[in-house]
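All protein chains but one are shown at their positions in the complex.
Order as written gives the chain letters A, B and C; numbering starts at 1 within each chain.
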Amino acid sequence: MTGFDRKQMAARVAEDIPEGWFVNLGIGIPTMIANYVPLEREVILHSENGILGMGPAPAPDKVDPWLVNAGKQAVTLRPGGSYFHHADSFAMIRGGHIDLCVLGAFEVAANGDIANWATSENDSAPAVGGAMDLGAGAKRLWVVMEHTTKDGGHKIVERCSYPLTTPGAVSRVYTNLGVLDVVQGKGFVVRDLAPGVTLEQMQAASGAPLHTN
Amino acid sequence: MTGFDRKQMAARVAEDIPEGWFVNLGIGIPTMIANYVPLEREVILHSENGILGMGPAPAPDKVDPWLVNAGKQAVTLRPGGSYFHHADSFAMIRGGHIDLCVLGAFEVAANGDIANWATSENDSAPAVGGAMDLGAGAKRLWVVMEHTTKDGGHKIVERCSYPLTTPGAVSRVYTNLGVLDVVQGKGFVVRDLAPGVTLEQMQAASGAPLHTN
Amino acid sequence: MINKIVQSMADAMAGIKDGSTVLIGGFGAVGQPDQLIEGLIEQGATDLTCVANNAGTGRVGLARLMELGRVRKIICSFPRSAGSVVFEELYRQGKLELEIVPQGTMAERMRAAGAGVPAFFTATSVGTILANGKEQRDFNGRTYVMEHALKADVALVEAWEGDRWGNLTYRSSGRNFNPVMAMAADMTIAQVSHIRELGEIVPENVHTPGIFVKRVLHIDRGPAWA
Partner (left out) sequence: MINKIVQSMADAMAGIKDGSTVLIGGFGAVGQPDQLIEGLIEQGATDLTCVANNAGTGRVGLARLMELGRVRKIICSFPRSAGSVVFEELYRQGKLELEIVPQGTMAERMRAAGAGVPAFFTATSVGTILANGKEQRDFNGRTYVMEHALKADVALVEAWEGDRWGNLTYRSSGRNFNPVMAMAADMTIAQVSHIRELGEIVPENVHTPGIFVKRVLHIDRGPAWA
């Protein structure tokens, strides 16, 4: 079993994003997706901190200290980009104007629930950031994550065990093993397997039944 | 009995507006108040349609067709003025950021109620505009109006007979006969009489008892 | 390549359906998308609910649309004004529904729709007949009414500049309702006086980001408005 590495996971997500979509990319692997959308396919990246039209990271000597993404990394702005304040930025999110949000996750459940902000109810000071706004507001929520935890624990699950970020929001999951759709009333449906990965291997790595179309 | 004419009424209101206030002036006599605030006393005029820092009417050959006040008359913008959209404009009003609003009225009652938008419950299509927002939102609401109707009917009343614009909002009334404060729990208190007007004359023209301090 | 700039009025109006709720920008004549309203008259959609600050003047534009019997309902703050003859005729004849909304509440209801807020509370109209039938509630000792988001199918807006991503700027008091309406509709169509290259509008000074705009049509409004 080979599967995707992190870059390939990001590239695989990028393949599925059509021109013209407004897309918000979470911290981690989601951020890397931007590197795999060719500039000539115009996808407009949104950042919670008030940016539309984010471009790639600048050359080290071209860093603008005023211009960072939601992960506080230096970025650039593409021609046609714009800046606005936080309430307007989250109006775009909450108002359903963002076509797609891609987040990382601790767990995704067969009913579309996502848990990605707190590892237990007892974690008394977890950092939620904009994850709940994005989960509730974006038109589509996709997750990109490793299929299992480092010690082989399930992240594709029947029901989330960690505190939820948003119930029933995820419609697709990209992992190192392949691509799953989350279908209402049905659960996980395998859309694609990574090179060298079998359905049986993916099922064995999952804590919920996988369906095929 | 002479009293104030319309220009004098406007000028009398202008006297009481200190530098630095943000002020919204309604249509009619209120609009004329701006002409009597000397430019060196910086009072910043707000207009519902998204203007702060309105200046006087332009010379006829200097009219900018993009720049009108809430009464749709051509105006100018002072240096330091700004433009914004309707939701931001009414955020300023509703959020209590406008120090003073001056409106005209059909009736003002002893409890501070104002009626200035509809002449009867049966007027099925009255035009409310921004009057209710201003009445509810401005820090202070003053009224400037003729003391009586053209046929001598009362406009200073015990209780409004016309549909209310805002209950309990008016704190001062300027009329052709003088200036009245509206004091909670007390009613109308005479603050000033216009030249040549006696307290008895003003009382005779009023439908509610007038007090003196 | 994303290109929201359309080349004809027919393209700008394509797909507007009967029964739509249509937001119409402007405050009086200023910031009003006159040409788009003419385009809508030409396009033919009927049974419309129109949202605008005023209910039209004379017998052109919105008034003409109403006179043609294409407007079922109007939502506005100031229906009766100098020259609102068509509105008054139709309303008296019972041929037009009317919902009067305080101006700031109207703006905020559209902003709420655009921002994913289904309802909010405001002190505006409390204690008046416009609060009749509305849920009321006290917060910190003051009474407020609950108002609902006002979402629309189509917004017709007027802007100064536009680019192919749909970014817009407005000129002076022409901004008024336009940015709020642009947020609140599924399909926002902008008429602009000037088309700009991508990047020509300073990114800090974009007034309506392109995310809120679907179509941009260039209209030369002539020297009086330049």
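Please note the rule applied: a residue touches a chain if its C-beta (ideal position, glycine included) is under 8 Å from a C-beta of that chain, and two chains touch if they have at least 3 such contacts.
Because the structure is a prediction, the values reported are computed rather than measured.
Here the chain not displayed is in touch, across the complete complex, with A, B, C. The residue from C:G28, C:P102 or C:G116 that touches the chain not shown here is C:G116.
Contact with the chain that does not appear here is found for just one residue of B:Y83, B:W117 or B:W142, B:Y83.
Residues of subunit C that touch the chain left out of the display are 108, 112, 115-123, 139-140, 142, 144, 148, 169-172, 175, 202-205, 207. Take subunit A: the residues that touch the chain left off the picture are 47-51, 64-68, 72, 77, 83-87, 89-91, 93-94, 118, 121, 124-133, 136-137, 163-168. Even with one chain removed from view, subunit B keeps its contact list with that chain: residues 19-20, 22, 40, 42, 44, 46, 52-53, 77, 79-84, 87, 90-98, 137.
Convention: only the chains that are shown with their structure count from here on.
Separation between the centroids of subunit B and subunit C, computed from CA atoms only, is 28 Å. Distance from the subunit A centre to the subunit B centre is 54 Å, each centre being the mean of its Cα atoms. In subunit C, 111 are the positions where the chain touches two or more neighbouring chains simultaneously. The set of subunit B residues touching two or more other chains is empty.
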